[in-house]
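With one protein chain removed, the remaining protein chains of the complex are shown where they sit.
This part shows chain A:
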Amino acid sequence: MALQITAARPDPALLDLPWELPLETWPEEHLAALPRGISRHVVRFVKLSGRVLAVKEIKADIAVREYQMLRMLGRLDLPCVVPFGVVSGREATGGSPLDACLITRHLQFSLPYRALFSQSLRPDTSTRLIDALAVLLVRLHLIGFWWGDVSLSNTLFRRDAGAFAAYLVDAETGELHQSLTSGQRDHDLEIARVNIAGELMDLEAGGFLEAGVDPVDTSNRIVTRYAELWDELTGVQRFESGDRWRVDERIRRLNELGFDVDELAISTDIGGTTIQIQPKVVDAGHHSRRLLRLTGLDVEENQARRLLNDLDSYRAGSDRQNDDEEIVAHDWLAKIYEPITRTVPRDLAGKLEPAELFHEVLEHRWYLSERAGHDMPIEDAIRDYVSTVLPSKPDEATVVGVDTVEMPVVAMFDDTGDAPRPTPRR
């Protein structure tokens, strides 16, 4: 059978990869020198035309389905990895068929949860990761996507102004429905709870978990955080008709959570004495959309919030409240944001994303100002930050995992082959 490549924008260099070899045995020259995480399937990260791609070996029909699902989720503007293509019709040199490969782009500056735990981090890392996962799960469920395999391993995290933004990595078990039943949502949550507890217990067993963190308590947080957010985003609220300000308040509260209300159902009882409101369509990305509109910067939600705050103080500080917001934003971008983020020397650019760096510099300025007892200019803060803090940070542009045992379960009940193949270490 002939090799078949399905991709939106196929890269001819794809043909140079050794598709006739099982993924497990691909020579090192093709691989990005990056470690790997746990996966049910064999997964490798390859270098191709200057970028890093994740290649997963699975059956052709599943690969095609997942490719299409990821494209669909991307079109729906949900945070997930971007599919690159499917290679099927693979044959080994002897002519025996090989499984297909699903290729996704590596998400820059994203971190697998294991990598986060292998660094020394702030104490509440696990809760912040779970909060991010809860937001992702709510967003997916609002669209009607049932994940089926919610876990920290199937999620990538990007730093987001001190918090995290979660991205879906594995859509193999996922299904897109018109809307989800509460049973489907419950089931996803239960899967999440059990998987997170297992993953944290595993970190604990490996000595990677922060002291004092209880895996079971922490995993329960996904349920409570999810429920809070879901209720806030979809709950019905009733009040007296005199309390109309509550409509505005509800919308503001949702904005505060990072959501825009596209459709709000308002109804009154027959006598008109009580009003009932329920958000029908909500859209994540309230702050990041506003920032994108004002400056063209495409960043995570909390980063956007942070940047917008700085933009607001710039506007107040330069006494331009009466100027057009777009014009002030343009000036802020040219005079503050870009000069600051460009100060970073090239060799340190792989440490943090520009928007995250900007957030860190703002934090750093606050510390410096507190220590000095007066306001420090941001130019001083960035200089100090680049010389004292940034060099000691790990490179995070292309982290794909930590060096841990990889465990593809490819065979079931095959009592013949007993000794597992040793995991190649590089």
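Some notes on this structure:
Just so it is clear, contacts are C-beta pairs under 8 Å (C-beta built on N, C-alpha and C of every residue); 3 or more make two chains touch, one makes a residue touch a chain; residues count from 1.
We take it that contacts and distances are computed from a predicted model.
Think of the chain that is not pictured: of "sn-glycerol-3-phosphate ABC transporter ATP-binding protein UgpC", "Dihydroxyacetone kinase subunit L", "Short-chain dehydrogenase" or "Phosphatidate cytidylyltransferase", UniProt labels it "sn-glycerol-3-phosphate ABC transporter ATP-binding protein UgpC".
When the whole complex is considered, the residue among A:Pro27, A:Gly50 or A:Gly183 that touches the unshown chain is A:Gly183. Here the missing chain is touched by one residue of A:Lys47, A:Arg90 or A:Arg193, and it is A:Arg193. Contacts to the hidden chain, counted on chain A, fall at residues 38, 40, 58-59, 62, 146, 148-149, 151, 153, 173, 178-179, 181-184, 186-187, 190-191, 193-195, 197-199, 201-203, 205-206, 216, 219, 404-405, 407, 409-420, 423.
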